[in-house]
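Here's the structure we're looking at; comments come further down.
Yeah, one chain of the complex is gone here, protein chain that is, but the others are all in their spots.
Let's look at chain A:
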Amino acid sequence: MKRTLLSFIVIMFISSIVLAACSQKQQEPEPPKESSDANQEQAEDPASFDPLGKYETPVTITQVLSYRPPEEQDALKGVTPETNAYLKDLKEMMNIDLKYLWSVPMDQYAEKFSLSIASGDLPDMMMVDQATFLNFVRQGLVADLSEVYENYASPTLKRVIESDGGLALQATTVDGKVMGLTTSFQSAVQLAYIRADWLKNLNLPVPKTMEEFEAVAEAFVKNDPDMNGENDTYGFAMNKNFLVGAWAFDARGIFYSHQSYPGGWIKGQDGTLLPGEIQPGTKEALTKLQDWYKRGIIDREFALKDENKVSEDIVAGRVGITLGEWWVPNWPLNLSKDNNPNAEWIAVPLPEVGGESAKTLISPTLNAIMVVNKKYKQPEVAVKLANYYLEMRKPKYIDKSSPDYKGADSGYIYNWFEPRFIYPNYLDDAFIAVNEALDKGQTDIQIPEDFLAAGEAAQFFNESKKFMDNKKDNAAWGFYYSRVAKEGGFGLSKKALDDKQFIQNEFYGTQTPTQLERGGSLNKLMAETFTKIVMGEDIDQFDKFVESWKTLGGNDITDEVNEWYKGK
């Protein structure tokens, strides 16, 4: 008897293991499909192509959302994407119900959206990248927007989209049909941000060359720059994604300084395109980073830290130098000043090597592309959403001193709303207008309504004023120093772009077949090898990497890319 009982228990245990093992592979139950058929009966009178017109009966459009916390620090507490005031106004103004099939934090989006594609459970309107866009078009998943764009896009929307001379529209036009809408992405160059108060504490000049950077970074590690008597600082911040797919606190700039452009295709002397990752400059940059790591300039555990972890180090005051684009003062440098009132950050160009200033690799790219599901019966609703957003960005709505102000403090969270069409030159235009007004000592800024960056210019001006009135307002400083200050993030970035201090990535086609097949493996190999080299493995591993890279598909990719280049 006892024996049967025992075997019963065992069976129960085992079968629960087996069942658990089986159930691991299951996909989540699919979310109930929002039916878009309900909209079908609604046919609008074709005579009234009103870009902001209100529908008689409510129409529904579904989306999926990747969200971040609101950027504004005064954002109303408790607002969710579903209760975003932009949606409430949208309903009132145009009688459109915007529904999210799901919304996830940004870092989970790629995975979740990929699952949605695989299960064919796509929303009515989506924002996608270029590769996905071309896939969708090829598979006939998305609607032709030519007509609705022509008829429903507001004049502002058309100006925003076509302000780049039609490049973006051309990129989303397939066989004469507009299959998606987007704007050109305005590239930025990478800069170095340095703790100026630490420089002062140690009596060091602002570094310019690689040697000076190195001396400063080493002093930041060894000479107790924060004067707290503890050995708790490091010179150069770096996270584990320091090259492939990096977006901040990385080492791309060090590679650029050594004229190495991993991930890019640079025209060689014979006119063919060369892959950046296997050029000799890359080895030099790795040697430099390895040396820095050995000397403790780079955090010993950088390989275990992602961007968020490193941003915590920056805020905690453990970091002296970090690389990043113009927006870094807006996050996390402003928080670092909140945390430590003495912290002073300055932006400087990337270190020079051999008297040559570093050139950032720039790839001509597009912002996210808006596409409409072919099954959705009223594609014009998506265009009207775009109109609506631009309408809401008019100065009277985003200027804090305006009576009609609709800001984050009353629940208008702009970075949750899609589609947001970004006027490519908004930073440039606003930068020039605001600096002009500030130089003249104006107390407020007069901008014509049809100035495309009007909303931004008003906002930049106000934040700059706020900072000038109160130098301790760190949020305003982040805004000012990233977007307005001439020696700040965007100021330096714009100067480098205006002076043509950048390198163009010559390949901007879609992924070649071998890239599609081997790209993941090759990137993995690169990340693995480079990280190990930085952490002390023999630098000759780089030559081995180059050989493997070539034989594992790199040579085929090079051929395919050059084929594309010739046929361009």
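The criterion applied here is as follows: a residue touches a chain if its C-beta (ideal position, glycine included) is under 8 Å from a C-beta of that chain, and two chains touch if they have at least 3 such contacts; residues count from 1.
Note that contacts and distances are computed from a predicted model.
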* Asked: Which choice in "XRE family transcriptional regulator", "Protein lplB", "Cytochrome bo(3) ubiquinol oxidase subunit 3" or "GMC family oxidoreductase" gives the name that UniProt lists for the one chain left out?
  -> "Protein lplB"
* Asked: Just one of A:200, A:294 or A:524 touches the chain that is missing; which is it?
  -> A:524
* Asked: Can you list where chain A touches the absent chain?
  -> 2-3, 5-7, 9-11, 13-15, 21-27, 110-111, 114-115, 117-120, 136, 139-141, 240, 300-301, 303-304, 516-517, 519-521, 524-525, 527-528, 531-532, 535, 552
